[in-house]
Each structure stands twice: as structure tokens, then as C-alpha cells.
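Removed from the display is one protein chain of the complex; every other protein chain stays in position.
The block that comes next holds subunit A.
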Amino acid sequence: MTRTNFTRRGVLRTGAVAGAGVALPTIFTASSAAAYTNEPTGGTVTLGFNVPQTGPYADEGADELRAYELAVEHLNGGGDGGLLNTFSSKALKGNGILGKKIEYVTGDTQTKSDAARASARSMIEKDGAIMITGGSSSGVAVAVQDLCQSAGVIFMAGLTHSNDTTGKDKKANGFRHFFNAYMSGAALAPVLAAQYGTDRKAYHLTADYTWGWTQEESIVAATEALGWETVNTVLTPLAATDFSSYIAPVLNSGADVLVLNHYGGNMVNSLTNAVQFGLREKIINNKNFEIVVPLYSRLMARGAGENVKGILGSTNWHWSLQDEASKAFVKSFGTKYGFPPSQAAQTCYAQTLLYADACERAGTFNPCGIAEALEGFEFDGLGNGPTLYRAEDHQCFKDVLVVRGKENPTSEFDVLEVVEVTPRAQVEYAHDHPMFAGGNLGSCNPGA
């Protein structure tokens, strides 16, 4: 049945064809003339906005996309100019970047590293994106940052709060404006001690990925330094939607504080479960049982509704801030979309402006030039007060807000109140701090 008629001629012929096939790709390895990956040649420049449109962080993703669209509008000279007017650097003229009009492509990260990388790769290879930004999960941010490093484009991280993004997994082509888990711990712990006392037993529920791990580590370290005791830490899958089986053991653990290291849809569900179990009415060790959500956002607070009242957490930015820049941003975002922006939107907007400004100041789109312009850059007027982009790890340093769920919200957006603005000096750390050690920035890669 099998025909094994290998003739001399047949073998020779197929050998030659196969050889030609193997040799074929080597003809094409000559490198192209461009100085760096996706050098823009026409009158436009393409940016890639890679955000989660599905999955547990989809709400944040949608808000990020709105912010990006707004930033592009302002950079191209449309709208009311937004933060271009308040930004301390005046290099941006509202005529795009370096005179080129900004175009953009969008992609869905699905909150999965694999899908996010595929989407980013297609933006770089197909659409010629010169910069990738976005992401609402640190796992995704770390994966995409790694891809951008090897492809030779700049990655402006969106909402990523893990210490690893600018710690263990930092990359020369990656930059983060958002604050991180260490800063949350440093800002939140003193407030927790002042409000709940120094003799507390904490129980952690943690999303099982890079962000959850580093946040748990940071909060445990910061609270234990103030005298708290950590009873237990439990990891929960990122894809989980029902946390009742994780909440029940908390009641019998002897803990009197529950720390939810969850974000987005995860936090909405776990907090709701915790409240349904009546945790907040419990009195354990003669103290009121308290719940803490170290990383807070308005979108989450809105999703969790009534349950967030009185719950403490930290945030990067809040729309109720009264500085000129925050007011200007809330105004242009509100005019365009009809509601105030979230912290995710603010950081993404700021990152886009910072990128564009760095291009203008460097006078090139070359990633190495941009990196040089951003490293050690001091700026103000983007809503977070005076900010530094530290050269050693590409992390921004700025004030951190400690917020609490409002008892009497006046509208569906007015759900958080600022308890304390923690000054930058209190959340700063050495770039070789043990929680950030083990990484290596490497050198900037312009690709091509």
C-alpha cells in the first residue's frame, strides 16, 4: 500500500528544491536602510494603543482608550488643548509630534500576556507603530515591555502597579508614570496605623500574578514595620469571579483586617462577597473588622457601589484634585465624554504627552534619543504635582493619594474622598531596594 519508490533522480530533484527552500530566507537578511524600527517617513506618525477591551480590566481599558483619543486630539491641535496649556515643558506646539500628524491603532490585550504581545507585534509589524502604550495588568505590561525592548520601540506603560515593571523586569525601552506597590504601602501604612491602631492582625487575599505578589509583599512589609501581624496570605486566580470560598476562612482565622490585593473586576467581586458575608459588622479581638483595598480606582469604587463606603486605599490621581492641571484635564475629558476621568485615563493621557514632549525635545523619534530625553526629566502640570522620571529605573516619583470610599456620595462619580496627599519624599526608595532588585535595565534598543 505504501509506495516507497525513492529513485535517484527523485531524491536529487527534491533535495535541490528543499535546498533552494532553505537558502531562500538568507537572501532576504540584508538589513533595511532605516536608522531605527518604523522610522516615520510620511507626514504622519503612528502610535499603538494596546488596552484590555475584554476580561477583568475591561472598564479600565475603555477609559484608557478615551484618554488616548483625547491626548491625540490635543496633540494634533484639536479640542481645548487640555494639559498642553499647563504642562511645564513648552516643547509641544499642537501640530502633532515634530510636525507629523498623529495617527493611532488600537488593539485588545484581553488581559492575557500572549494576546497582548500578539496585538503589539501586529501594531509594530503591520501598522508601523513607533510607540506602544497601554495595558491594565502588570503581567501584560511586563510581557509587552519585553517585546518592545526586543523590537526596538518605546513602551509607555499604562496602568501597571507591580514593583517588577520598573524593578526585576525593567527594560531600557520601557517607562512608567503610574505609581507602584511599594509606594502604596509606604503611603497607606501610616494612615492605617493612625485610623485602625498598631495592634492589628491582617489577612491578605492576593491576585495570583506579578502585581498581586509584589503588592502583598509591599503591604506586608509596610504594615508589619508599624506593628501589625500578618495572619495568612492566600493567592486567588486572576480569572476568578466568585470569592466566597476564599472569604469564609477569614472569619475563623482570628484576623481583624482583610487586605484585598485585587484590582478591577476582581476587587468588585471580592469586596462584594466580603460585605455579603457580614465581615464589616463583625467585632473581632474587641475591634471593628476592617477591609483595606490598597489600590483603588474610581471605576472600581463605582462598580462595588455601596460596599466601598469607608474603605481605605491609595490611588495615583483623583478627579476631585483642585490643582490647575487636574481641573483642566477633568474639564476637557468631561466635555468630550460627559463624565470625569479615572486614574487609568490620567496616567495614559500623561504618558502620551510625555512621549510626544520627549520626541520634541530630542528632535527625533529614535527610541534612544527619547529615552535620553525622558531619563531624569523633571516636570509639573500633569496633575500629580512636581514629578521626576528617574533615570536608574524609568519610574516616575510623585505624590501618592490615600483615599476613602465616601459615606455620602453626591453623584455616581463622587465616590472617593482624598484622606491624605502623601508627599513624594515619603514614598521614595533607592533604585536598588531589595523589592526591586534582580533586574537590569540593559541598554536602549532602536531596533533595525
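In this section, a contact is a pair of C-beta atoms (placed from the backbone, for glycine too) under 8 Å apart; a residue touches a chain by one contact, two chains touch by 3 or more; residues count from 1.
Note that contacts and distances are computed from a predicted model.
You can't see one chain of this complex, but its UniProt record names it "Branched-chain amino acid ABC transporter permease", from the set "LytTR family transcriptional regulator", "Branched-chain amino acid ABC transporter permease", "Dihydroxyacetone kinase, N-terminal domain" or "YCII-related domain-containing protein". Of the listed positions A:Thr46, A:Thr210, A:Ser332 or A:Thr422, the one in contact with the omitted chain in the full complex is A:Thr210. Screening A:Asn95, A:Ser150 or A:Ser245 for touch with the missing chain picks out A:Ser150. The missing chain, though absent from the display, is touched by one residue of A:Glu60, A:Asp108, A:Asp393 or A:Glu420; that residue is A:Asp108.
Touching the omitted chain from subunit A are residues 1-6, 10, 13-14, 18, 21-22, 24-32, 53-54, 105-108, 112-115, 117-119, 121-122, 125-126, 138-139, 142-143, 146-147, 149-151, 164, 169, 172, 208-210, 235, 237-238, 438-440, 442-443, 445.
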